[in-house]
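Only one protein chain is missing; all other protein chains are in place.
As written, the chain order gives the labels A, B and C, with residue 1 at the start of each chain.
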């Protein structure tokens, strides 16, 4: 595989119902596993495959993406051969305007032409995985279709009504992408091919699709175009077998973090042949005081732990004061839990401050979410938060 | 002057009636002097003053800005101490929405707070100058106002009705910014203090202004806020004495380029104590063939000159074929002029191709403008272009 | 500044400062023997410190925070790891165009081949490099001290005193003074006498090996001395005495704060233990004077259900299944179940097996302590496992 053989489009305009967690940030910059943002996973796959040019199609709230990606240096996207190209958000209402519609497709086309790459991968950030694009490309080259779609076989209990599935044929090709609710499932399937919302395409084919779409009278976003292409073309179907988590709901986000506490998953996602690269911060080491208790947890740097932490994912710069207990929770950077408080089955967004001697408790199925910079100094009106 | 003592806001949402030249790019990325983009001038001033954090407030067409600025490396904006922060365009209609209005001010405030800089410079790109911000800061510190405004004394014939002027008091302070047409001028002034649309402020004062604006019921953009602040506060008025060109009309853009052909102006703007930094391109040297004639001109690299060039500004990668004549013109990158053609008093945007044996001619007052990638193989309908 | 000859690139006075690392006993090809095995294959400034740093990070961060933007790092002993760590200085914000960090190693010229024979000789050999920036002042530093210092304040005093040389000094106890180079000053901070490790010190101002020189003067002293065959090789031994003998205005600048020479195994261990204190006097967590290090992206720290952490400093990439008591664990260190690590500094990428017992030790980078292994030192005799060294039983593959 040559360097620069693939160009990448990372579309950050993804849907998901994560309440306050995605109020001011796109899914792509959600913190994950105490150390990462979701966008690190596609960017790392891309870095590993020597992709020179990455087009980032920005969501409405793009500041957090820009802050995180910056020059793209962490993923080798600051080389003269290419770079990270950020394309501004275009609001849906603008597509009524034919000129803006044309510009939407033109942004993709120009980026692809300039990249000079014969293949293009299109990915999002809400499917957390560790994808070896070199293997996908090799598979794509063997396949007969100009488009390859990635899926993972999952047990039916891990599929929800609006999860996309591939409709697979005998010949390892996919004839459609349909949500689970649109499929006629027998209910006796042992596994279902959950679509990972990742495509690898011949660039010339993708350019054709964009040209056709630009000429068409009505607007369709890139993901819709690609779904239609699978239907028309039959896609090569590539089975991914590594760790996968789809982050499109609060409970799934919570569970995906909790699954990282199992050493097997941790190793599979973070110590595979594809190193997960992220922007580094200059933080001091985390200090564990005398009489602190920490067990079965992940922790970032810069923390100060005097209390107890169990089965939790703790980002950088978190303070757990003496006598405080954090269990089965996700705590994002800069949060502070004061002495004597209990946090259990909760997600604390960045900069949350919990005063002393409080109980912050959700359930494993419906974790309590505290929003960014929320300060809690008296018992919560829990109703308000569980539905946040 | 300490490093990082100033933060910079470069507002690229500037007005100007440059027709097709600014149809797909903001004024900030207009090519200038065969080598630069207008935004290079504020960015170079900022680099020279060891500014760590630069907020670029993006125009609607932001791709050319992103392509040019990239990581900001050329201007030392890729240091860990700061960086170039790109803030997306917000359409005017959005300001009807109170939340988006708040976000507008909040973008500025957050950027300023994070920079940690005690002073802030606010600049645009349409005033081409070579500003020593260290001198401005020293002056600002001596002044009694929290805001300093920059002006240059120009002869009245160089002032147009909508050019902004400072209203100066005896004490070298400015009590207002008003367009020339709003001022009661006697007509006998020898010089007029043309405002350069550059402010230096105490950052805490600017944060106050933003907070007040955010609380106010109606929307005002930053430039309006600052004009009002001059009115209320009296600004320190700093006189700039170097080269200045205001680029807000086609003829002014043309003349500003032509003035660069005078060695004195060229030296003053480009060989002062502030080196003008720009993104470098790996181009081959320009080749001048046998029997080529070049006189009184500026040329970029990568060119191939077989014909005649006189009194013109030629960007990189321009081809002038045998027998072709280019006079008194501005030719942007990648343009080609075929054999036997004459180009005079014209502005050729990027990638213009002129076929053989044609005459492309405007006047010094109304140069003919050919728009980007325009291909001309038969005599032009000149009417259409002069009003472009 | 050099009267404008620096030209357009000299923005502020600080741009005229140069940090040059002079590794006393690394120069001349000696192997920094006082750190023993730890500096067999690497230079002392690249020895890991505090879980997340290398020793030189403190000096480089001080330079960056002080606004110095042009830094030459002089080295000749096993520079590979140091070069890789420093790279282009971007980790410390020292990557400005036309400035930045340059590694200065021995080289050959038309006059022949020469290794550096001492700290001052190394400067003499790099005159062309320094001249290319036309500085007015040259700041000379060591790269093996742990401290936070604003060199800009020292420069301000240097200018105010119109000094030719300013020497950074630390007040120490009179007992300790016998181990240092001691500066005897008059009422105006002017140095009137310099004594190397005096038996009976007259003052308690110990040289920190930090100098600010007027470059013109130093350049003249160096070129004249080498032209006449009496080359000034070392700053402490040769240059300061020459300045004093010629009555050059030489002043002391007193520094107050945490400062530690980590030139021996014991002092390195001790400095790490001091660093471990949550309220260490270095104030490492102070965000107004950050200590930067090379950026790297490791997974978060994984603490298993069998782990115990008691007064421990641990960083990302580590995997802890054992018990850590009053110790520092660096990045990517694995500690197996049942292992007990006490009063110890474990350097990056070390692997500590199951049921290992470590006490009062320094474990080198990439070292392996096999299952059930023991590494036991005492406060007076710190145990050391060298870089990549394998002790105890090997883990099963």
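Keep in mind that, in the parts below, contacts are C-beta pairs under 8 Å (C-beta built on N, C-alpha and C of every residue); 3 or more make two chains touch, one makes a residue touch a chain.
It should be emphasised that the depicted structure is a prediction, and the values quoted were computed from it without experimental measurement.
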item	value
Touch partners, limited to displayed chains, of the chain removed from view	A, B, C
Full-complex contact with the absent chain, from B:139, B:205 or B:304	B:304
Hidden-chain contact residue, picked from the options A:1, A:180 or A:380	A:1
Absent-chain interface as seen on subunit A, which is shown	1-3, 48-50, 73-74, 76, 78-81, 134, 272-275, 277
Those residues of subunit C which, in the complete complex, touch the missing chain	28-31, 40-41, 75-80, 83-84, 87-88, 102-103, 105-110, 112-113, 115, 128-129, 132
Residues in subunit B touching the chain absent from view	33-35, 74, 263, 266, 270-271, 275-280, 282-302, 304-305, 309, 313
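The working rule: only the chains that are shown with their structure count from here on.
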item	value
Mean-CA-position distance for subunit C and subunit B (Å)	46
Per-residue overlap in subunit B, given as positions that touch at least 2 other chains	73, 78, 80
Residue numbers of subunit C (touch at least two other chains)	292
